[in-house]
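Missing here is one protein chain; the remaining ones are kept as they sit in the complex.
Lettered A and B in written order, each chain numbered from 1.
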Amino acid sequence: MPDPIITLTTDFGDDSPYAAALKGVILAINPLARIIDLSHQIPPQDVRHAAFFLAESLPYFPAEAIHIVVVDPGVGSKRALLFVDIDSIRLLAPDNGCWTMLRGKPQRVIHLDNKQFWRSEVSATFHGRDILAPVAAHLSRGVEATLLGPIVTQWNGLALAEPRKLPDSVAGEVIFVDHFGNLITNIPCDWIRANPISIQWGESASERLDWVRTYSDSAPGRLVGLSSSSGHLEISIVQGKAAKDLNARAGTPIRIVYEEPG
Amino acid sequence: MPDPIITLTTDFGDDSPYAAALKGVILAINPLARIIDLSHQIPPQDVRHAAFFLAESLPYFPAEAIHIVVVDPGVGSKRALLFVDIDSIRLLAPDNGCWTMLRGKPQRVIHLDNKQFWRSEVSATFHGRDILAPVAAHLSRGVEATLLGPIVTQWNGLALAEPRKLPDSVAGEVIFVDHFGNLITNIPCDWIRANPISIQWGESASERLDWVRTYSDSAPGRLVGLSSSSGHLEISIVQGKAAKDLNARAGTPIRIVYEEPG
Partner (left out) sequence: MPDPIITLTTDFGDDSPYAAALKGVILAINPLARIIDLSHQIPPQDVRHAAFFLAESLPYFPAEAIHIVVVDPGVGSKRALLFVDIDSIRLLAPDNGCWTMLRGKPQRVIHLDNKQFWRSEVSATFHGRDILAPVAAHLSRGVEATLLGPIVTQWNGLALAEPRKLPDSVAGEVIFVDHFGNLITNIPCDWIRANPISIQWGESASERLDWVRTYSDSAPGRLVGLSSSSGHLEISIVQGKAAKDLNARAGTPIRIVYEEPG
């Protein structure tokens, strides 16, 4: 059997010792654990960024993996820490909705309150190191999730804007800006009808949009719309940074307008 | 027995091929080694940053790990390279004091001078690749540390400022700015008496400080003092960046003043 996999997704950055401390705690409890960094560059305390990140990465992993998520503006407060089993994905995270963009219905959500699997001293500001890391390590050694605490049936979600289909347009918003400055929206790509279309964003800006299959189908500098690798409408500038040029960010309203009503 | 663990802490950045070269050298000598990145984002040549980073991460690892540290402004000069065994932590580093914030007395310090465990050609500017990486790989295969060179009894430390207890205040300095802009000081948290207190920093700035258990005990934007996850006094702005707003950095003097003398 392969050695167990534990992945890490945090907003700790790589210049601070926090991610390193998690790794040490995990390996001290389970020296066989294989630790996989997903990211330590989630923008600080940006739960929505984390939510999209997780939705676009965790489903690709084998079900054996255990995923630790530490983006935790509420650390030390009464917010719960959860074990979640959803669609064959097992993760440990604060109860802040960061996992609620994953598809499917959770099979089981557990409130971590059994201190037997925590570090003996728990800091008020570092539950990742003192609770989530040791719990993950114990899980990876075969501890049953049901021992971690009681099953719960309520948790916090994210208030996600719903995209809308209108007679002459579709409306939604940017939900993620990627490393290349591409704008990923909440609009399903198969909602978009054929050319020609224009895009409106923010308060009033508007521009023609090339509808393409991939970036290289248009010329450098062109504003294009295409299906993102996750099937969402993506707005891009070929070999450029759409987020910068359009001054757009997560939450910026996006409307795709057809020139001829359908 | 689990495969051996070798961790890496460097200031190489992630855009340059230097950390990748270390990994290749290690795996070519010991294909079983499990390489764990702690950080390649130590600020360039910032030995003090590295020292705090190591003190807050290495103690969590199992004793079997071997830790490589390459923050090395003196590369190629006569500064020694060391093997250090301190408090069940084994590390390889330049003799620049980067390990001297770790608690405890070193059991053994060895000056690496046995070229048998180095790469056959040694560059004057890349001892991490040509000396530390192959030595770590050989150690992870079971080579005895005593074969690496002679035991030494002298090494370079860091000139660390000592915090001071005064009748109406405690004085110290910032020793680390973390990824969230929190200021970690050299003042032990249990030196701080109860409310109310104010903080003075830098030349003359002064402000009221909420004394809290965790960030979420105060309101966004508030300046708070609390116990860091390592037990030091930490100065934070809730959901903000204290380092930026207070214009503080490692070395900035900090004084905590009681309103009523004790």
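As a convention for this text, a residue touches a chain if its C-beta (ideal position, glycine included) is under 8 Å from a C-beta of that chain, and two chains touch if they have at least 3 such contacts.
Computed from a predicted model, the values in this text were never measured in an experiment.
Student: Pick out which of A:L58, A:C98, A:A171 or A:L223 touches the chain that's been left out of the picture.
Tutor: A:L58
Student: Which of B:G13, B:P150 or B:G221 touches the chain that is not shown?
Tutor: Spelled out, the listed residue whose C-beta touches the missing chain is B:G13.
Student: Contacts of chain A with the missing chain: which residues?
Tutor: Touch with the absent chain occurs at residues 2, 5, 7, 9, 14, 34, 36-43, 49, 52-54, 56-62, 64-65, 178-180, 213-217, 226-229, 234, 239.
Student: Touching the missing chain, which residues of chain B?
Tutor: Touching the chain left out of view, chain B contributes residues 3, 11-21, 23-25, 27-28, 31-32, 34-35, 37, 44-45, 73-77, 123-126, 129-130.
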